[in-house]
Each structure stands twice: as structure tokens, then as C-alpha cells.
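With one protein chain held back, the other chains of the complex are shown just where they sit.
For reference, chains read A and B in written order, and residue numbers begin at 1 within each chain.
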Amino acid sequence: MERATVDEPAVAVSGVRKTYGEVAAVDGIDFEVRPGEFLTLLGPSGCGKTTTLNIIAGFIQPDRGSIRLNGQSVEALPPFRRDIGLVFQDYALFPHMSVGQNVAFGLRMRGVPKPEIAQRVEEALELVRLGGRAERKPTELSGGQRQRVALARALVIRPTVLLLDEPLSNLDLKLREEMRLEITTLQRRLGITTVLVTHDQGEALVVSDRIAVMRNGRIEQLGNAEAVYERPATHFVAEFIGTMNFVRGQAMRVSAEGSCIVGFDDHGVAVAAPQPVAGSREVEIAFRPERAALRTAGAAREPTQLAVPGTVRRRVYLGTLVQSHVETVHGRTIIVETVNDGIRQPPNIGEAVEVIVKGSDCIAYPVS
Amino acid sequence: MSVAALASRPSRTIIAWRPILLVGVPAAFLLFCFVLPNAFLLTSSAFKSESQVLTNQLTTENYGFLLGRAVYRGAILRTFLIGALVGLLVVVLSYPLAFFLARTRSRWKGALIALSLSPLLASVVVRTYGWWVLLNREGAVNDLLRATGITSQSLPLLPSVGAIVIGLTHSLLPYGVLTILSSLNGVNPSFEKAAMSLGANRIRTFFEVTLPLSLPGIVGAFVIAFTLSISAYATPAILGGPSTATMATLIYDFMTSLADWALGSAMGALLIVSSMVLLVIGAVLGSKREAL
Partner (left out) sequence: MRRAVGLPWQMLRGAVALTYLFIFTPIVITALVSFNSINQSKFPPVGFSMRWWDDALSERWLQPLWFSVQLATLTAVIATLLGLPLAFGLTRYKFPGRNILVALSLGPLALPALVTGIGILQFFQTAGLAALFGFPALLIGHVVICLPFSVRTIAISLRAMPAKVEQAAANLGARPARVFLEITLPLIRSGLFAGAIFCFIQSFTDYSVSLFLSRAGMQPISIAILSYIDYGFTPTLAAVAVLTLVVPLVLIAAVQHFFGIGDFLYGARDSG
């Protein structure tokens, strides 16, 4: 495969659709991965992320749409000609081969001369800190070590792009955090274009250059970690990434492109509205727990703030933070996080309070 | 996970020829050597035959003949009686053994399982031989009865339906053990622990949890023993006689000494239908596991 020109995307997925019977597993998606970029396909079970990965790898043929690697169309290529490194969720190490034979497999298939294979296998194992373990059987390794063998096996063929299918989901929490760091360090060092599939939004935020949040076979939002966290494009993304509070309010009028005036009574504040909302309609107003504050009911408020009255029902002590769960008069629960700095005293349970949030920290979504 | 989508199913358009290439020869073999002969048999059972030569006259005479005569009707009923008794005995005898093998923590477990299945290595002919030695008029059982003075004369233990049932139970026992064992192994031990933690003693745990959960194995063992019994030839031939004819021994007689292929085919067709009915009943009552 020819090397790409500088401005060519490493992976270009356009108009891809795949249906099983009536159900569209992937329902027309487009995205590009720049050379050296780490892109994550994030979403819940059944959102189509794994299908997308398998379409790129060539295991599933899309009904329509095209896949280009470094500008070359690959739809007609079978999986074994695509030069894509794939790390499987359960690693799929060959149980009848040693670690070294596993890593050597892809090189043997490419007809690489023996001495070079030996050298490259050793290098690849060094790279994942498994030097000297070539003779072991996969069954003799720990979960984290198997994971690293799978990584070495995928990287040794110097693939155009590295695909990671939920690679950390079988590891326990501590190991997962370690491997997260290791994979990103390795990825940055080798500068290899990488596509990760995961349902773990925390993982996605930490490792990715950009995140594609998927739902029902479509991409809801594609952007960097800050964008998907701070400016979720849809109600779903807002709910899926991090913790988000939602209260029902009224859209009074649309003020400008991408924003509107919302409120609960005749007092309105301007908030962002990424999706079009109509005036005089109910909207869902979303804001993060760390952007809200509490104060005793009835105090005066600033004109740019929204105030939601409620009662404190629970306190959750998290160490650096204290969460207060406030039940609104409409029965919804709002979580407010207070920094445990010893200055601000969180209110007591049962106390009547007001949740205060700035309009600029709120986003309005149409009620679905 | 979107795993369902992932079932490694390459596109139809690219690889449709590959499965055809793979299964083509075996499928053709089965078609020619299994389907055609059986279809042929079903057809010939509906034609008149004159001494091994089928005429082209369509008739239900063959079936009418078999079902109309008391001798043949009796043999068919006897065959089903034997099948039901053997099925019952196989379940009763193999369940305790299978339960023991599933639950024992003896280090000989593997050897004990192998031992219980080892009779499958011997031909039924061989396994039936021992029963003949025991049960014939001059056999060990009669010797014993006479020596102890319980009887003064030899009892005609052979030929008899009882001897056939014992012989078949003996030769089909390993199938029962195998079927029930695999169903018991499929019962999650946590269910039993849960029942005991909720206050059921071992016996109640067995009857309220283990036994119902292993029911598919019991049904399976019964059906297998039943179907294999009704089509067994060697055991009824060795331990039975003309008075205890079964469908299988009659088929043999029709096909060889009597040289009436149409009647043999008709009896064979009845055997096929009986087996299919049993298997369907078994599939409905038992678990609906994927066949392959």
C-alpha cells in the first residue's frame, strides 16, 4: 500500500450503512481519522461501534458506503490484505502457539525472512515490556501480559492503522488504568493512527484526541474530550458523558443562532441551545454538578442565574468533594458537588435550599 | 455489545461459493447413499412385490397385511412394550450412576466414567452372549436354582420378553448414563447451594431442584433407549425366539428367508415413523438444544 500524502486522512469512513434484517446496526456514518490521531468510538451496547470496527477491519461487508485507508479504497480487499492491526477484546491469542510464535505470525504471513522475523519479534516484545518471554504459552501469562502480547502482535506488522476493540474491558480497575496510560504512551511514541472502541466514557476522555459518540448506528457528536463534555450536542451525549442534571424549563424565545432564553417563571436567562428549539415550548435544561451551587431558599439571585428550589435528601461524601442530592418540587433529583475545602459548609439533610447555576453553564435541549 | 453483528459472517456476495464447495461432496454422498435408499424403501413399501421383484402396482396391501394379522400386530405391540420397559429401566438404573459420577469428588472419577461407558466398545452381540450363558435352559441361573432346590426342573427363562428387556437394558445403559450425566453436569451447582442455604435438606434439594433441572436428560435417555430398542435386532434374535418376534427380527425374516421385500420395507417404514414420532416427542418434552 502506498504511503499517504500529508493531508490525506489515514482512515476515511463515508456513508457506511449495515443492516441485519430490519435493524440498522450502522446507519450511515461518516468520519475521518487523521494520521497519528487517536480516535475513540464511544457508545452503549448495540450502538454500532463494534460493527463499524469490523467493517474497517474487513470482517463485515457494509451494505453501502466506502472505507479508504490512506486514500486507497479497501472495500474490495479481504481482511488478510488490509494491513490493519487489530487487538481483540479477549485478545484471541493462538493457544497452541508460544508468545513469540503469536507475534511472529503476521510477519510469517507476509513472507518476512526468518532472521528479520526473530529480530522484529524481539523488538516488539521489548516495546511492550515482555522481552525474554517469547517461549511462554499465552495460558501462562496474566491478563495484562496477554493484553500486551496482543498489542505486540498487532504492532509488529507495522499496520496502517491500529484498531482496539474494548481492549481493557477484561482487566481489573487498577490494571486497566495502568494499561490505559501504557497504550496512550506507546501510541504517541509510535505516532500510529489508532481507533479505539469502548463503552467506558471515562476511558474515552482520558486517551482520545477525538471522540465519536455513537447511538443507534449513528454518530451523535464528534469532537475532542472538552467539546463532548462541555458542549454535548444532543441530550443523549449530555446524559452519556459524565454526570448531568436535567430540569424541565420553558423556552421563552430564541435569542440568536445556537442559544435561547429559558426560565421557570417570568425570569429568563440566555443559555446555549445546540439543537434548534422553538419558542414557548418546554425544554430540558442541563448542567453539571460541579457548576451548580447551593444557598438557602429565598435569597436574592443575580440576573444571569437560574434558581431551582428543592429539599436536600442525601449527602454523599467523596473525599475531595461532597455531593448533595436535592429533590425538586417536580420530583427530580439534582446533584450538586461542593469542594470539600472546609470553608463552604454543605447544607443538612431536610433543609430547603435553592440550586443556583449560571446561564452560561446551562444547555437547553428540545424535549423528545 | 454489538456482538450479534459480529458473528464473523463475511458478505454473501463475496464468498457464497465457499460453503457450497465445502459441503458439496458430503451432501452429495448423504443424498445418494442415505436419502435415496430411504426414499426408495418408503416407495417400495407402497408397491406390490413378487419374490424380491417389485411390480409397479401401487398398493396399501403391505401395510394392511402387517396391521391386519394378529401375529404381526402382536409383534409390533411387543416391540413397543419392550421399548417402553427398556427406556424406563435404563433411566432408573442410569440416573443414580450418573448422579454419583457427576457429584463424586473421588480421584477415580475419570476412570469411573470411562468404565461406565466402556461396554460401548463391545458389539451388542458380545454383550448379549453373557446373558444367554446365564439364562439358557442349562445356564448358570437354572443350575443355581436346581442346586439350591428352589426348583426341580429347569425354568424356560429363554426365549422370553423379559430376557430381551434385560439384555437391551444392559446394552443401552451407557447411552443413558452419558445423556443424564451431561444434563447433570449442566446443572449449575450454585442452584443446589442456593436451595440448601434457603433451608432445604439434601433430599429436598435433590427432588425440588436437581431432579427437575435434569429432566431433559431423563427424557433424552428414555427416548434414546426406546428408539434403539425398537430397532435392535441382535438381542431379540439371541435371547428371543419365534414366539417373541419383534419388528426388527421380522424385518430380517422378510428380507432374507421369506424374501418379501415389500413387507420388509413396509415394516421398515413403520419403524422409521415410530422413531421419528418418539424423537419429536422427546424434542418437545426435553430441552431444545441446537443440534449442531
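Rule of thumb we're sticking to: contacts are C-beta pairs under 8 Å (C-beta built on N, C-alpha and C of every residue); 3 or more make two chains touch, one makes a residue touch a chain.
In this text the structure is predicted, and so the values were computed from the model without any measurement.
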item	value
Residue of A:Ile157, A:Ala292 or A:Cys362 touching the missing chain in the full complex	A:Ile157
Which of B:Ser123, B:Thr151, B:Asn188 or B:Ser243 contacts the chain that the document leaves out	B:Ser123
Chain A residues that touch the omitted chain in the full complex	57-59, 78-86, 88, 90-96, 105-106, 109-110, 138-139, 146, 153-154, 157
Missing-partner contacts on chain B, residue numbers	8-9, 15-16, 18-20, 22-23, 25-27, 29-31, 33-38, 40-41, 44, 52, 54, 93-94, 96-97, 99-100, 103-105, 110, 115-116, 119-134, 136, 138-140, 170, 173, 193, 196, 202-203, 227, 230-231, 233-234, 237-238, 248, 251-252, 255, 261, 264-265, 268-269, 271-272, 275-276, 279, 291-292
